[in-house]
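One structure below.
Note that one protein chain is taken out, while the other chains of the complex remain in position.
Chains: A and B, in written order; residue numbering restarts at 1 for each.
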Amino acid sequence: MEVRNLTCINCPLGCQLTVELENGEVKSVSGYTCKRGDTYARKEVTNPTRIVTSSVKITDAVSKETMVSVKTAQDIPKGKIFDVVKDIKDVTVKAPVYIGDVIKADVAGTGVDMIATRTVI
Amino acid sequence: MEKYNIVIIGGGPAGLAAAASAYDAGERSILILERDVKLGGILNQCIHNGFGLHTFKEELTGPEYAQRYIDQVLERKIEYRLNTMVMDISPEKVVTAMNKSDGMFQIDAKSVILAMGCRERPRGALNTPGFRPAGIYSAGTAQRLVNIEGYMPGRKVVILGSGDIGLIMARRMTLEGAEVKVVAEIQPYSGGLKRNIVQCLDDYGIPLKLSHTVVDIQGKERVEGVTIAEVGPDMKPIPGTEIHYECDTLLLSVGLLPENELSKQAGVELSRVTSGPVVNESLETSVPGVFACGNVLHVHDLVDYVSEEAAAAGRNAAAFVRGELSGDTSGEIPITFEGGPRYTVPCTLDPKKMTDTLTVRFRVGAVMQDRWVNVFLDDERIVHRRRQIMAPGEMEEVVLKKSQFENHPDLKSILIKVEEA
Partner (left out) sequence: MYDVVIIGAGVTGSAIARYLSRYQVKACVLEMSEDVCTGTSKANSAIVHAGYDAENGSLMAKYNVEGSVMMPDLAKELDFDYDMCGSLVVCLSEDDRPALVKLYENGVKNGVKDLEIIERDRLLELEPNIADNAVAALWAPTGGIVCPFGLTIAFAENACENGVEFFFNEKVTEIQKTEGGFLVKTENNEYETKTVVNAAGVYSDVFHNEFASKKIHITPRKGEYLLLDHATYGYVTHTVFQLPGKYGKGVLVTPTVHKNTLVGPTATDIEDKEGVNTTQEGLQEVIDKSALALKNVPVRQVITSFAGLRAHEDSHEFVIGEIPEAPGFFDAAGIESPGLSSSPAIGLHVSDMVAEKLGLEKKADFKAERKGIIKAGDLSLEERNELIKKDPAYGQIICRCESVSEGEIIDAIRRPLGAKSLDGVKRRVRAGMGRCQAGFCSPRVMEILSRELDIPLSEITKSGGASKIIVGTVKDSL
């Protein structure tokens, strides 16, 4: 049996989780204070995922701002983080942009959209 | 002179939440003064996620979290002035401020809410030896350059200090194409949240060297290298442990300090531990009618707690304006502590004035494992809670109920005692 110790990243509590694995399968999770910890641990040992945040260029903003912040609408596989960032490298959007607007659909083929996290008019 | 019932200094998360809650408490004469070009404060440049889990039960980025509160202020049509720097607050609560269009102006306020936030400690405060070339930034300055302006302050980065902004910037710089070589932390523990060590350092294979500090900075025009060394228990570098890193950038994330210049001008008494105002259960400072909340009061780990605290300050300021907050301080009982806490906010509590529940927040001075957190009202233990781990980087809280005080009409002492379990 394999035992892995993790720190839950869902909230600032940072619960210390212990996952017991057998042949790659999760047998048990302990140490979490809420359900999210259990879910995180199961995912982290099989298919770890992350939300990616970054920013892209914006033009024509009345506020003269040049960047607008973005995030993946859902978490994406950890191994794809850099693919996601590279995929928005050359993206430039035109103001106005509102919170939640899709900036790049299906970013890096993850099936997840990159959306704006700030309104820039 | 213009008159407002409540003037709020700062339109960041604390100021916005205080404004909305003062409004909801029935107050209509409210003015927010914000020095930046927009509301939202430092959250605008904190584009990473992880905000709002407590408040909104979902994970937001900084700008999204800020927008929720900006919307509350806009919906309530609360007045605010941007690009406006407050220059002075007098003990009589005359606020002197300035901007390009109104010039320098004064406002007579019945109540003032201090919500100016905090600033980063600079290199100078550390006495870090070496040259003083370009390429040394506080983590927050780098955050602004990268996230707001879209510029890279450097390519090869060493970070001193493992505060949350430093950890967050390690990831941000990495994602934007820089190589972060190491994060050095002088303390034997990290000053940041555990989750940030996992998702900002571990995810990208960035080493965290605890009990290490920068002992030399090379490069006359631009940083060319940084030497770090291990420190002993006396925090002094141990000769022979030096490690040299070739880099063009040194980021500093070595602590935050409440920004209380204006508070001092107003005559507000400050705590030597937090550098923030000394406040009572109403978050009122030593100057009657002047309240404080958010990072200007004490540096928080989570913005959710800032919002919660600021809402209380807003309600209390509204009560003060209505004349419902007694100026009688004779019932204030100091909150004392032993066994770990370095300070508490609030510092005193008057059971007559407290709300149904009151959150007392504190930080400990060292990493502690398996402890009981107890609260005693005289000899009666009213809180007994077990904590697996407590760390200086994270805020602790105990919630007190007004009903618990009812059996203690002659209460003399309130003690927060941390004990080994």
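Quick note on the criterion: contacts are C-beta pairs under 8 Å (C-beta built on N, C-alpha and C of every residue); 3 or more make two chains touch, one makes a residue touch a chain.
Please read these numbers as outputs of a predicted model, since none were measured by experiment.
J.: Could you tell me which shown chains are touched by the chain that is not displayed?
T.: A, B
J.: For the chain not shown, which residue from B:Pro13, B:Pro63, B:Gly140 or B:Pro346 touches it across the whole complex?
T.: B:Gly140
J.: Looking at the whole complex, which of B:Glu176, B:Asp202 or B:Glu332 touches the chain that is not displayed?
T.: Looking across B:Glu176, B:Asp202 or B:Glu332, the contact with the absent chain belongs to B:Glu176.
J.: Quick one: say which of B:Glu64, B:Glu120 or B:Glu230 touches the chain that got left out.
T.: Of the listed residues, the one touching the omitted chain is B:Glu120.
J.: Which one, B:Lys3, B:Arg222 or B:Arg385, makes contact with the chain that was left out?
T.: Only one of B:Lys3, B:Arg222 or B:Arg385 touches the chain omitted from view, namely B:Arg222.
J.: Spell out the interface residues on chain B facing the chain that's missing from view.
T.: Touch set of chain B with respect to the missing chain: 35, 83, 85, 87, 96, 98-104, 106, 119-120, 122-125, 127, 129-134, 137-138, 140-141, 144-146, 149-155, 176-178, 215-217, 220-222, 237, 248.
J.: Can you list where chain A touches the absent chain?
T.: Counting only chain A, the missing chain is touched by 54-55, 67, 82, 85-86, 88-89.
Here is the rule we use: only the chains that are shown with their structure count from here on.
J.: Can you list the residues on chain A that touch chain B in the complex?
T.: My answer: residues 6-12, 14, 16, 50-55, 57, 63, 65-67, 69, 71, 78, 81-82, 85, 99, 117-119.
J.: Within their complex, state which residues of chain B touch chain A.
T.: Answer in residue numbers: 37-38, 44, 47-50, 53-54, 59-61, 63-64, 67, 147-150, 175-176, 193-195, 197-199, 203, 301-302, 388-389, 394.
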